[in-house]
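Have a look at the structure below before the remarks.
The complex appears here minus one protein chain, its other protein chains still in place.
Let's turn to subunit A:
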Amino acid sequence: MLLPNLFRTEYGKIVAVLVRSFGIARVGIAEDIASDTFLIAAETWGTKGLPANPTAWLYTTAKNRACDLLRREGVFVNKVQPELQRAPTTCGIDEPDFSPAGFKDSQLRMIFALCHPELNTETQVALCLRILCGFGVGEIAAAFLTSKDTINKRLSRGKNRLRKVMTNLELPADSELPTRLDGVLTTIYLLFNEGYYSTGTATNFRRDLCADAIRLTLMLTRNDLTDQPRVSALLALMCFHTSRFDARLTDNGDLIDYDDQDRSLWDERLVRQGSRYFERATAGGAVGRYQLEAAIAFMHTSPNPGPDKWPNILALYNRLLMKAYSPVAALNRTYALSRVHGAQAALNEALKINLRGHLGYQLLLGELYVQLEDEKLAQYHFNRALTLTRNPAVRRRITAKLAGCNQA
């Protein structure tokens, strides 16, 4: 298991350092060198055994291959090209920096590049999964219920676009930094949610995705430029959620309702870690959307909550919606309302929010009508929900709920 684990943690770092050295135009070459490095490792380690320091071995191999390439390019750029067009071109290539500081700097620049506002969200997510997290095109395609061909096209369009907007992983200007950081956080949060909530893909893939989102956010907290309270808040939020990762899935990947989870599987260590980041996030008095979401997530980590739990959660959702509207927050607020003021009050509010095409909306209405013992309308909304998802695990849950309605 060593090599796959190393691939998961080191591939993205190596690509980032190489692109920092070669420029964004050669991102394809950087990816090839990083892939080749792991291929050579698999062959060499298989026959000659493990090197004493595997990561150092990987870096040396990647660096040697990069230097070979640079030498060949150097010859071409410095000697051949001027002869061809008489226009002296500067080589502009630095030797790749595989030091800890080099990794730190390159990865930060890389995540800002891949989350560039010139790229649409799905392209940002695909590029991050491929280049920063080292996922295969097949895995990415499976996660988004699409074909490898579609993902390949998305990746190459994204890289072409990046070549047009930057040359060498430039960091955003100071004036743009807050907005660009928000963009990065949004994309990391999407990666996390894909791992946490999608039930269509293999559990291992999803666990890796959550771990990667946490790893990338941790990286942001370790750079002075990006160590902002909202970054710590996002980190806290993800730790709190991830503490229930194992408790919320059956062996075959089906979701277990919160109330039915085995609390002994909740990971207290992650809750404590999250609490430390939450303290950092709120120490300066900042209360943004991620602080509010982290506070809500924290409310769910207590195995023995008091009677204030749901009124507190409802109040936090009210404040969250005032900061930033999202359909998910609107639906969760309505659910919290049902826990505090009952199903009828929640239904009155639910009917005012227009999210008919939203799976969660139809499920919520179904649940509220079940509580109000109106099985006809409950069935209607569960059937609507069925038309809104292709995910087999979710469909199984809805079908089970429909069966429950018929028995009533």
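Please note the rule applied: a residue touches a chain if its C-beta (ideal position, glycine included) is under 8 Å from a C-beta of that chain, and two chains touch if they have at least 3 such contacts; residues count from 1.
Here is the rule we use: contacts and distances are computed from a predicted model.
K.L.:
Unshown chain, UniProt name, "KipI family sensor histidine kinase inhibitor", "Cu2+-exporting ATPase", "Transcription initiation protein" or "Oligopeptide transport system ATP-binding protein"?
P.N.:
"Transcription initiation protein"
K.L.:
Which listed residue, A:225, A:286 or A:315, touches the chain dropped from view?
P.N.:
A:315
K.L.:
Touching the left-out chain: which of A:5, A:354 or A:399?
P.N.:
Touching the chain that is not displayed is residue A:354.
K.L.:
Among A:20, A:63 or A:333, which residue is in touch with the absent chain?
P.N.:
Candidates A:20, A:63 or A:333; residue touching the omitted chain: A:333.
K.L.:
Quickly run down the residues of subunit A that touch the omitted chain.
P.N.:
314-315, 317-319, 321-322, 325, 329-330, 333-334, 349, 352-354
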